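Only one protein chain is missing; all other protein chains are in place.
Naming follows writing order (A and B), and every chain is counted from residue 1.
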Amino acid sequence: MSGRVVGRVISYVVLVLIGLAGIAPFVYLLILSFKSRIDVLTVPPDLHFDWSTIQENYRTVIHDQHYVTFVVNSIIVTGVSTLIALGLGVPAAYAFSRLRFRGADTWASTILSFRFMPPIAVAIPIFLMIRSLGLVDSQFGLILPYVAFSLPLVIWIMIGFFDEIPREIDESAMVDGLTRPLVLLRVLLPLARPGMLVAATFGVIFVWNEFLVGLYIVNSTDRETIPIAASSLLTVESPIDWNLAATVGILTVIPILIFSMVVQRYIVRGITAGAVR
Amino acid sequence: MTEYQEGSGSIIDELVSGDMSREQFIRRASLLGISATAIGGMLAAAGKATAADLRVASALAGGTVNLLVPAEGAEKGIQDKFGEIKSRFGIDVKMTALPVGPLIEKLAQSVKAPTGTYDLISVLGFTVAAFVGGGYFMPLNKLVKTAAPAGYNFPRDFAAGELQYTGYFSPARGAFGGKTLYLIPGLYAGPIILFYRKDLLDKAGVAVPKTWAEYLDAAKALNGNGIAGNTMIAKSGDVSMFLVDWYTRFTSQGGQLMSGSPQKKNFAPRLTSPAAVAALEHMVECVQYSTKGVNSYDFTISTDAFSAGKTAMMIMWSTIAGPVYNPKTSKVADKVAVSITPGVGGRRGQIVRGGWGMGIPKNAKNKDAAWTLLTYLTSKEWGIYEVGAHQTDPARNSVFFDPGLNKKFPYLKTAGAANAKAHILEIANIPETFELITIAAQQFAGALSGSTTAAAACKKANDEWVKVLKRGGHLT
Partner (left out) sequence: MTAVTANAPRPGRPARLAPPTQGRGEALLLLGPAALYLIAFSIYPLVTSLVRSFQDYNTTKNTWRWIGFRNYEDLFTSSEFWTVVKNTLILTTVGVAIQVVVGTALALFFNQNLRGSAIVRGILILPMLLTPIVVGLMWRALLNPEWGLLNWVAVELGFGYVGWLSDSHVALWTLVLVDSWQWTPFVFVVVYARLQALPQEVFEAGSVDGASWFQRTRMLTLPLLMPAIVFAAIFRGIDAFRTFDLVFGLTNGGPVQSTSTLSFEGFQNGFEFQRYGYASAVSYVMVIAAAIGITFLLRVVRVRRVDVAT
């Protein structure tokens, strides 16, 4: 069946092309990060690499520009805010899933809709709130609003997962005398663990890349997270050091790369849960 | 001390007056984070208890200074000197360097809060009216007279125009100049000069253009064989397009941007005047002898194109001279030369006045140390270091014309000459400066990309300016 074979070959070619289209920009950025400032101006980039240039670029970014500080800040801020969001959101989602009360659905919808507010609409009021709390330029000042950003999605995803757990489990536990909060804690939490991982993953994705609110709240360099630090590279007032900017870009991508390889499965599950609800 | 402590008690005062014992002083001073060297200095100075020594002691008072500067290159020089600043003055510098947009935001938030985030701030000339005029900065007259280090040479070492722009201001009249000093010019002066490839001009037998007609002819003659005769910043909405390319042509031919004044509420734009339209038309013609992508050129891409050897002439902020003359970042480092920009007669070289000034906000927490740091960063000593190490623009004449520096960086004296001739932008004294410049740059881009005529673009920009001026209450 030569038609079949031709079809197969075409399919593989298409597959490779798709892969290339997806990865080409990264490869280009990687190449740029290996070049010295003046070689950036040559096109097409010649593939002759100088190990010392590469070292120089990466050393400048990691060492001189405190890259490690930014990664640490990002990890702390993202991690803590996601944990808090889980702590607040899981019980709330449980309540929405199990308890019937008037307007439950409307409340759930309103909660999700907060996620879609344009950041510029809330950036300054949030900044003013944080400032009046005296938390400007602190990690906690970032964590507080970030919890609010991931909370709606955490709740929404967890509602979906709780809905999947049959109510009978709750009910038999309550027959045994447990109150609802305890049911949640002892019985359901272990069952909902995959869901929590999914919710945590999405929480991390959205907070890790947040930049506008952070820009207002953070003042000093050692409190900056990766997106905030990266934004000062896109200055229009002085020539951009493209090779260094590319290096920063690559270094930013690495944690995300690791993260995405680890959580690939959860991303698929999470979106499905949302779609099915 | 009382000059700038403004009511809040100073422990040095108490030590001197005997209200505090030596031990108490040491304990309190260490709690304040003052270094041992500084404490020693203060004790020694307090022993003499004369006004001069009190000043020395306060200069050694040290502590932390929160510094806000633009991320345009000089922050590297400041960072280099952190250690030295600490050992000489006992000051811990916590520096925040940001691009212009976020910097203005941070500045705004800091000076309007009850206590300031920053003790020492670099203020862009265009924002002087908004922030100095708003009364957020403290006067520096007394300090510069009584507490300036030896050899500071204020005001003579600064161009008169610089002092008018990023120095003296009159909040009552909302005007530049006057008797009260709020800022000291630094870290950058920001003049504009003409960069050209002397090898290409020599080969084509073209002389360095002195008038705008000569410039256009030169661009025509030099264009071809893969080289663009000239480039410009033609990106829509780009502030530099207005200031560097349009305003230079406009003001060097005697153009008057506005009539009336904000105080009289008859501040009207003259973008439809013949000089304004002619300036834009000249740019439109120059575009024909530019590279293909010029319509998305901003400051950085334009410079890159020149450094890559694709352009014969370029008018640009002198701050890029460093990278362009540096063989590590420029392929034409040994072929580039500079001159002042073209113009009519004595106006040749006249450009917009740019630059920044350093000032201390009224709500700063550590004004003593802020002043010490200010005098250091605006000193000739630091200026010479910074230009030598990082080739950013200086602010002082003695640095611009320093013979040693000029041997290495021959463009400096040209930049210094341009700096002397700069003309303050007529709309710099109202808060809507950036908005107006952006609007004009957006409209002008239409003419540069060929979608409308220069006259129509100027008319549209003029109409939009009238709207904004009326909204701001400067025009009725």
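Definition applied: a residue touches a chain if its C-beta (ideal position, glycine included) is under 8 Å from a C-beta of that chain, and two chains touch if they have at least 3 such contacts.
Note that the structure is a prediction, hence the values are computed from the model and not measured.
Colleague: With respect to the chain omitted from the figure, which of A:Leu144, A:Met196 or A:Ile217 is a touching residue?
Modeller: Counting the whole complex, the residue in contact with the absent chain is A:Leu144.
Colleague: Among B:Thr180, B:Thr211, B:Ser273 or B:Asn295, which one is in touch with the chain left out?
Modeller: B:Asn295
Colleague: Among A:Gly141, A:Gly203 or A:Gly249, choose the residue that contacts the chain missing from this document, as touch is defined above.
Modeller: Only one listed residue reaches the unshown chain, and that is A:Gly249.
Colleague: For subunit A, which positions touch the chain that isn't shown here?
Modeller: 11-12, 14-15, 18-19, 21-23, 25-26, 28-29, 32, 40-45, 88-89, 91-92, 94-96, 99, 101, 105, 109, 111-114, 116-122, 124-126, 128-129, 144-145, 147-148, 151-152, 155, 163-164, 166-168, 171, 174-175, 179-181, 184, 205, 208-209, 211-212, 226-227, 230-231, 233-234, 236, 242, 245-246, 249, 252-253, 256-257, 259-261, 264, 267-269, 271-277
Colleague: Write the list of subunit B residues that the hidden chain touches.
Modeller: Interface residues of subunit B facing the absent chain: 101-102, 104-105, 108, 112, 129-131, 133-134, 234-238, 291-297, 301, 304-305, 308, 310, 431-432, 434-435, 438, 442-443, 445-446, 449, 451, 464, 471.
Here is the rule we go by: only the chains that are shown with their structure count from here on.
Colleague: Starting from the mean Cα coordinates of subunit A and subunit B, work out the distance between those two points in Å.
Modeller: Inter-chain centre distance comes to 38 Å.
Colleague: Quick check: in the complex, which residue numbers of subunit B touch subunit A?
Modeller: Subunit B residues touching subunit A: 66, 70-73, 94-100, 102, 105-106, 109, 113, 117-118, 238, 298-300, 303-304, 307-308, 319-320, 323, 327-331.
Colleague: Show which residues of subunit A lie in contact with subunit B when the two form their complex.
Modeller: Within the complex, subunit A touches subunit B at residues 36-38, 41-42, 127, 131, 136-137, 215-216, 219-221, 231-232, 234-240.
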